[in-house]
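Down below is the structure, laid out as structure tokens.
The complex appears here without one of its protein chains, the remainder shown in place.
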Amino acid sequence: MADTGSSEGASGRSTEEYRPPSGRWKLLIAIVAVLVVTNFVTGLTAYYLAQSPAATVPLCAGGGGVRSSAAPSTSNGPSSVAAAGASPPVFTFHFEPPYHTTQATITVSPWAGAEFEGFRPVLENFTAKTGIPVTYENLRQEQLTQILPAQFASGQTPGDVIFMVSSFIKANPQHIIKETSNISDSAFIPGSLDPVKVGSDVYGGVYTGKVKPGFWYRKSFFNAHNLTVPTTYADFKALLVTISKIKGIRTPIVSGDSVGWPLSDIVEHFIATYGGASMHRALTNGTKHWTDPDVRAIFTDRLVPLLAGGCFSEPLEWNTVALTNWWHGLHALYFMGSWITGLVDNTTDLGVFSLPPPTGTSTGIVFAGDYFFIPKYTTHLTEAQQLFGYLASKDGQTIQVEQGGHIATALGVPLSDYPAVDRGVAQLMNGVQILSDLDDTIGGQFQTNFWSQLQLLWVSPGQLDAVLASIQSKMPAS
Amino acid sequence: MIRPRLRRVAIHLFAWGLAVGWLFPFVGLTMAAFRPFPEIVGGWWNFDPFTPSFTKFVAAFNAISFGFRNSLLIAVPATIIPMSVATLAGYGFARFSFPIRDYVFLTVVLLMTIPQQMVAIPIFRIMVGLKLEDTLLSLVILHSAWGLPWIVLFMRNFFSALPKEVEEAARVDGASDLKVFFKIVLPMALPALGAVAVLQFMWVWNDFFFSLLLCPATPSCMPATVALYHTIGKFEFDPGLLAAGSILVMLVPVSLYVLLQKFYIRGMIGWTVKG
Partner (left out) sequence: MIRLRIEGVTRVLRRLRDRARRFFERRGSLRARKAGLRVAFFAPALLLLVLFVGYPVLATIGVSFFDANGHFVGFANYGNVLGSPDTINLNGFPKPPPYGTLINNAIWIAIHLPLSVFLGMWLALVLQEVRGAVWVKTAIFIGMVTPLVIGGIMMLYVFDGAVGIVPRFFDSIGIHALGNGWLQRPTTLLFGLIFGSVWLWTGFSLIVYSAGLTTIPKEYWEAAKIDGASTLRTFTHVTFPLLKPMTIVVVTMSILWELKIFDLVFGATSPNGGVGGAADVLAMQMYREAFVQFDSGAAAAIATFLSLLTLVATLFTIRYMVKR
């Protein structure tokens, strides 16, 4: 384009012979091209938005549904269930490194707020029994993933006993003290120690855990509408249809979400029930592929029809919106882990059932144990080992279990020590194999991709094949 | 033909309406911070139950207060250092000539365009090697170095637009380079320096990637932006807390902007009007 004078402008320039720039056609073409591109892109958007999948036979579009996303009709203000999110995460920390105080072991774990209040009595009991003071530091898993490699590389550690995901423990045995005397398989529920073993050497300990037993419901809701716990899959589907017709229900099942882990829990439950514990394990260690026909069949035959039929809600923030809406009757079923008992007021109203297994399949239940380890760089080895042994024994775990929301891995904890609701969950564990959480075990980029692909599956069930292919592509080469 | 008066009214209405509408998301955030979450489900424009309170702000402040301290301790040095260093260099590029000057200058300016990700991995390794990981100093150094290219460009453009006569007069009188710079040029450069200061401070305060890289989780060095991000836990999510925290962190650069608007504008357009 021709220059029409500098931007600084010369105020004395003559105004008579102003000539427009000669490149005006180029300018016009440029503007038109840009507008065409943006309109094209916007048009595509509108096209895809108009294509939100409408299932031909919406399974759960019962008619009792409430259309808008407006607030639940209870007018008595925020229920105390929302208190789950009300106490802000308390971030305990120390400014000066406490690592070298004498006679103290530091436990680093991701619990804060209410969850920590449940853990505190365990530590206090330990100190009372052994006289070893324990300080506690709260660091979330994401933070530990960043800090630990750097600190270990320079020979330091933020704690003497650290709770961390099993995949980390398994991948970093070079930084961890191998356990030889403290624990043996036979003292725990079968399978509990597998995630922290390298070969047959045990590198971590297992504490209590949370089970992901199945779908939770309010007993009062079921009683009020004469609903019963399903015993076959056909029953389950019929239950969903019935629920969808109840007035006030938006979708029968509510899907929790944060970064995606609640959705992965649901998927793992379907696999563990209808593919069996063996399929779940095979997928975890890579011997089976997500794109295999039998794995795919679980999705196409069971999960996808429910998703496409509107039986699941879209992913909602799990411990605020999803929990509140479920408790207030906008949804009937909520798949969640056993820690839900710590999040509601009225635990006697809670009931849970697992998906009805097909006859003859040995099913599994995903048990997310909390694992811990002693790093090599600890300065209080003997004290740490004592704490380690305590946490891995039925002594320590009983106290935790009594607080509610946890299931012990150590054998020998009597059922009577469990609060009533947890007892029901513990009983669901009978005759069932323990499985470890699939995405936690594999970890890394697989996990984050797994979550986001499942989020996609939830809103676009038609993209199943692309989703399975993407999940499989991020499996670590074994 | 629309009457000019009507047109003026229409334009004013439109402009002011636009300004108000543009701020809606901020209003939404404020509502989420002041009101309990169930109240605003369905839209914060429902004032039926309206119970504002400061609890979330108190909680947010408790959760991220160390972040403010750290951000300040990082941003202030990381503004002063590159400003001083780059002003010298900018003056040098503007006034001194030597054979490779333009090539060096071009390289420095090109460094301005690379993404932060380009230096992330080696910087991480360097800082670990210098035993500076998880310290405030590492972020100060990194931000100072990172801010140099754009400040050098900015100051060099500014200096080359200054008339040379004053400096040459002083040189004829026998003043050395340093004296000319400090006693004559620098006082003239104060407005530009002001612009640089506010912009660099804002960019360091607002930075997230470098902070996440060098100080992801240690409270003694974690800046406010990262501290805020950490309140989004995997297992506990408090939307009111997050909103309140966001407002607190945002308040610093926004109030700086409102107070020192002139400098921001001058900085932002420093590349254009001055050639």
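A and B label the chains in the order they appear, each numbered from 1.
Criterion: a contact is a pair of C-beta atoms (placed from the backbone, for glycine too) under 8 Å apart; a residue touches a chain by one contact, two chains touch by 3 or more.
Remember, it's a predicted structure, so these values are computed and weren't measured experimentally.
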Contact with the hidden chain (one of B:Arg8, B:Lys131, B:Lys164 or B:Lys183): B:Arg8
Residue touching the undisplayed chain, where the options are B:Ala19, B:Val172 or B:Leu190: B:Ala19
Sites on chain B contacted by the missing partner chain, in the whole complex: 8, 11-12, 14-16, 18-20, 22-26, 28-29, 32, 37, 40-44, 82, 85-86, 88-89, 91-92, 96, 104-106, 108-111, 113-123, 126, 141-142, 144-146, 148-149, 152-153, 160, 176-178, 181, 202, 205-209, 225, 228-229, 232, 239, 242-243, 246, 249-250, 253-254, 256-258, 261, 264-265, 268-269, 271-273, 275
In chain A, positions touching the absent partner: 1, 4-5, 7-11, 13, 15-16, 18, 20-21, 23-24, 27-28, 34-35, 37-38, 41-42, 44-45, 47-52, 67-69, 71, 146, 257, 259-260, 314-316, 321, 444-445, 448-449, 451-453, 455-456, 458-460, 463, 467, 470, 473
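Here is the rule we go by: only the chains that are shown with their structure count from here on.
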Where chain A and chain B are represented by their mean Cα positions, the distance between them in whole Å: 36
Chain B partner contacts - residues on chain A that touch it in the complex: 7-8, 68-71, 77-79, 82, 85-86, 88-89, 91, 93, 95, 110, 112-113, 115, 139-144, 146-147, 150, 153-154, 258-259, 261, 317-321, 324
Sites on chain B touched by chain A in the complex: 36-39, 41-42, 49, 56, 59-60, 62-63, 128, 131, 133-134, 216-220, 230-231, 233-239, 241, 272-273, 275
